[in-house]
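Note that one protein chain is taken out, while the other chains of the complex remain in position.
Letters A, B and C name the chains as they come in the text, with residue numbers starting at 1 for each one.
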Amino acid sequence: MHKKECVAMLLAGGQGSRLGILTQKLAKPAVPFGGKYRIIDFPLSNCNNSGIDTVGVLTQYKPFALNSYIGLGSAWDLDRMNGGVFILPPFVKEQGGEWYKGTADAICQNINFIDQFNPETVLILSGDHIYKMDYSLMLEFHQRKKADATIAVIEVPWDETSRFGIMNTDKEQRVIEFEEKPREAKSNLASMGIYIFSWSVLRKYLLEDEPNVDSSHDFGHDIIPKMLAEDRNLMAYPFKGYWKDVGTIESYWQANMDLLGEQPELNLYDSKWRIYSANPPRPPHYASATAKVKNSVIGEGCLILGEVENSIVFRDAYVGQGAKVKNSIIMPQVHIEDNVVIDKAILGRNTVVKQGAVVAGKNVMGQQEIVVLDADMIIPPHATVEESISCSPAEDDFCKREES
Amino acid sequence: MHKKECVAMLLAGGQGSRLGILTQKLAKPAVPFGGKYRIIDFPLSNCNNSGIDTVGVLTQYKPFALNSYIGLGSAWDLDRMNGGVFILPPFVKEQGGEWYKGTADAICQNINFIDQFNPETVLILSGDHIYKMDYSLMLEFHQRKKADATIAVIEVPWDETSRFGIMNTDKEQRVIEFEEKPREAKSNLASMGIYIFSWSVLRKYLLEDEPNVDSSHDFGHDIIPKMLAEDRNLMAYPFKGYWKDVGTIESYWQANMDLLGEQPELNLYDSKWRIYSANPPRPPHYASATAKVKNSVIGEGCLILGEVENSIVFRDAYVGQGAKVKNSIIMPQVHIEDNVVIDKAILGRNTVVKQGAVVAGKNVMGQQEIVVLDADMIIPPHATVEESISCSPAEDDFCKREES
Amino acid sequence: MIDLMGIINLNEADEYLGELSRSRSIASIPFAGRYRLIDFVLSNMVNSEISNVGIFIQHKYRSLVDHLRSGKDWDLARKRDGLFVLPPAYTKTPMQMHRGDVENLYSNLDYLYQSRQKYVVIAGANIVSNLDYREVLDFHKNTGAEITALYTKANCSTHDCLRANTLELGPEGQVLEVREFRDSGGYQNMSMDMFIMEKELLIDLVKNCINNGDYDFVKHCIIKNVNKLKVYGFHHQGYVARINSLQSYFQHSMELLSPHIWKELFFKSGLIYTKVKDEPPAKYINETEVTNSLIASGCYVEGKVENSILFRGVKVHKGAYIKNSVIMQKGNIGPGVILENVICDKDVHITANKQLKGEFTYPLVIKKGRVI
Partner (left out) sequence: MIDLMGIINLNEADEYLGELSRSRSIASIPFAGRYRLIDFVLSNMVNSEISNVGIFIQHKYRSLVDHLRSGKDWDLARKRDGLFVLPPAYTKTPMQMHRGDVENLYSNLDYLYQSRQKYVVIAGANIVSNLDYREVLDFHKNTGAEITALYTKANCSTHDCLRANTLELGPEGQVLEVREFRDSGGYQNMSMDMFIMEKELLIDLVKNCINNGDYDFVKHCIIKNVNKLKVYGFHHQGYVARINSLQSYFQHSMELLSPHIWKELFFKSGLIYTKVKDEPPAKYINETEVTNSLIASGCYVEGKVENSILFRGVKVHKGAYIKNSVIMQKGNIGPGVILENVICDKDVHITANKQLKGEFTYPLVIKKGRVI
């Protein structure tokens, strides 16, 4: 195996519980996004576009869809002879196995994996954000600054600093203090959860942290503070550009809507920085003589007979005649029959909305709420749905029967 | 995903403890064989050659080398869009994970994996044998006989029947009785551990067996006897040809030696039934002006300056001037210095034998014993080695230091 | 594990497709918003579990080889079987006259001998359909035919039957006669020029053809032997488009705007594969108006599109109006442009406010890469 300059480790085991119904059956990085993609496409495409060809993907929660999605890695050009993409679930030894105890533990359990590439540096990524970033520039910065660790930071509005891990830096961009969700922040540079470590340094810290029973084995809580305390050279790498956490239903919905309009901040049409994804073989979508589509993104294989406005529609969806879809996210294979009204909703994969039904959130304090429908539901004709529904056993009237 | 006619499940988690030193650091299916191959190349190549393009490989013991060896499956033409090769280690759920409890349990834990292909039949294979077999003929037999299960059998010498699971059949090749290692066999048809099941039938038996605390969750012990007891249609498929268990050091050594000579029973040069394997990029081997090579198999990238006779030499080995290698198996990257003598030995990967040393087994009851040397050893100059050595901490004089 | 191999025999006369086939074979003409014509027959073969496909190419094959590459996008990049591109026999002596497709088959008989399969299906690339060759093979075995010829009931009042062969069938479906279409309109049994037979028979037919100094596969190897062999017709009931002229290309493109045909052609027996691009989904803005059109991924539509097909990566600027037109890959239609009955080949750029108009029966073709 060739020696690698940099190996990326992508933490994809998060449960994403604030995404509610969307992550009941899927790991968060596998959640669909933007009419074609899944969240994990963004860090994986960034890796390929940055020239990083070796990526370990750490999975544990609902790994199945994620594993089969990643497959050989060829979608992201990561089916390589030397390197490529590697799925790393928690390992079962003869005496058993258990979930990763924290982000740092996940890396620590895979020290052997990283060692085989004998890399200079390790890039730690998460599967929680939508952004385009050239990691090779950050790597250059890390090397130029002779840093032990480099943390990517982004300026956030001052009134939101209390939601982030804030880095206080000196004028050489050296990190002098790290505050998790400070009440009164001294800076508005938020950690993006993207780290580059010199592998020999990180390796030592991981092995020291592992036996510590008081540690939560987390980069932000344990490793970074300890490195700061021991006066290691920690640098903050400033990133400018679109970067959106999709950790809640609201922010997920908003990040999708951000793609609409004439000059979205996140440009998916730039052929120099493609976001790669699986490409299931589907024909071009068809918009009929009665279709009216405005300000929307439409995936392949869709049949649009009705109206679609300010919406993101994934592949193989059907929108019947007279149906109106507004401000919504329609996942793959959703079937919307004639004269249905959908407003500010997220419809899960393969769900059917029968004719004349209305799916639209209530107004609460002047703001319309987002309605989320689980995958594989059937909303009966002329029903009115005002609240999110998932396919729990209690509510299985609306769910397709499992085929036996 | 397309519906599949047949999905193969390859049981590759076996510890192979009777192979001693050879399987201390490697799962048995990953053990090198025949100057180029690993044991698992045989069932995987048989799958590809038989037109079976979907293979689940069940791993657990020392899975690392095996996982990285299988990689994308492209060596066996199993990097497919629909199907391909899938590594299936025991799964860690939120409450933890443990090893497969038996061969049937391993399949049972992966019912979801199999279900997604919705196959007619499931082919169960193991990674313990060296053979070439067209599974599509067995599948045809299974379908023609409308069997619930078909078990491949081979005629063994009558005096060895007590070492095998013996199938007693009627004249339609229906299995009427199964005896595990019978003292007085009624037939010499031994089970090869290769089963085809109709998936709907097997699925039912697996789910019934799973909660049974008295079951060892094994095909031979539990599933087959229960199916027999319930009068299911079990057929014996007779196989003719080379088939060798490589479960012990002696049988492993013998199976390698079987490749030598002018008309070996197992023909690896048949371009219609290639055994596929990884192909690391190495130049042709070089035999010098002083080399004498007789009745041997020599891998790529070797430098041969001495004598090699009746031996299997894997890639990148070096045999120095005046050295004599006889009746031995030399694994990749072994370095044999000048004037060394090796006789009836198995030398592990990357081991160095310094000049003038002698590695040869003692004669015990008229038969020379096989000496096995672990990987990464250093045998000092002029040493005499008569017994197998492994790199346990107690014997680390002879072992290369781990690089830190 | 079907015992059938595929041969795609690219021998179609391309002089009737004008500009579209000037620098490419018919097989690689773009069609239906993201495909090349060959994708249909190739995908049908793959979806029928055929894993060994030989493509016999005659000329102008650069764009085809670019398109197919290793065969990976059709899951045919394999060590055992897979996709074989078999070039013409005359590559080494370019000055020698090429006498017909049988020569090419004959010079590659080795490929046939080495293939493991017993049966072979041989087809061209100018027929667009979605069919399952497994059904045809079952039919072939059940009738005990030596050759099974696929046909469709075609409305020969349109262009489809021009230069095609028609079949006269006996009561059991046996083929009594094959003749070249004569201009007589109405529904007829049009040959799809796809045949299933045993590989051994194909080899014999090719050898005999060569021995007799004949060089046209369908005319001399098949039609000449209809009376000597047991030949049956298999009626393919689904949609069939035969692309034999610019007019039929345009007409069949417009037919795809029926959801019924769209569903059948792209989903019926299996999906249609093509070379993968990593385009984002199509995007509409507030001013966009799209009706009765196929819009591929990567399109960015600001203007008005009606009864048209936009291939992958087409950009339609504000105020542009595209009607009854086909815009191939990466077309860039400037602001205020008006197009009607136009076919833009790949990479065409129409600058602001230009107006171009053909006739529905005589579409205007804009050459690949042109800036107007």
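Assume a contact is a pair of C-beta atoms (placed from the backbone, for glycine too) under 8 Å apart; a residue touches a chain by one contact, two chains touch by 3 or more.
Bear in mind the structure is a predicted one, so any value in this text is a computation, not a measurement.
> Specify the residue from the set A:81, A:176, A:207 or A:289 that touches the hidden chain.
Considering the complete complex, A:81 is the one touching the chain left out.
> For the chain left out of this view, which of C:103, C:160, C:278 or C:302 touches it?
C:278
> Of the residues B:159, B:214, B:231 or B:262, which one touches the chain left out of the display?
Touches the omitted chain: B:262.
> State which residues belonging to chain A touch the missing partner chain.
5, 48-52, 77, 80-82, 136, 139, 272, 274, 276
> What residue numbers in chain B mark contact with the hidden partner chain?
34-36, 261-262, 268-269, 274-277, 279-301, 303, 314-315
> Given the full complex, what residues of chain C touch the hidden partner chain?
Per the touch rule, chain C residues meeting the hidden chain are 23, 62, 65, 69-70, 72, 77, 79, 87, 91-92, 94, 278.
Quick note on the criterion: only the chains that are shown with their structure count from here on.
> Quick check for the class: compute each chain's Cα centroid; which one is farthest from the centroid of chain C?
Computed centres place B farthest from chain C.
> In terms of CA centres, which chain lies closest to the overall middle?
Answer by centroid distance: A.
> Report, in whole Å, the distance between the mean C-alpha point of chain A and the mean C-alpha point of chain C.
Centres of chain A and chain C (C-alpha means) sit 41 Å apart.
> Note the residues in chain A that touch 2 or more other chains, in rising order.
As it turns out, chain A has no residue touching two or more other chains.
> Spell out, as numbers or ranges, the residues of chain C touching 2 or more other chains.
Residues of chain C never touch two or more of the other chains.
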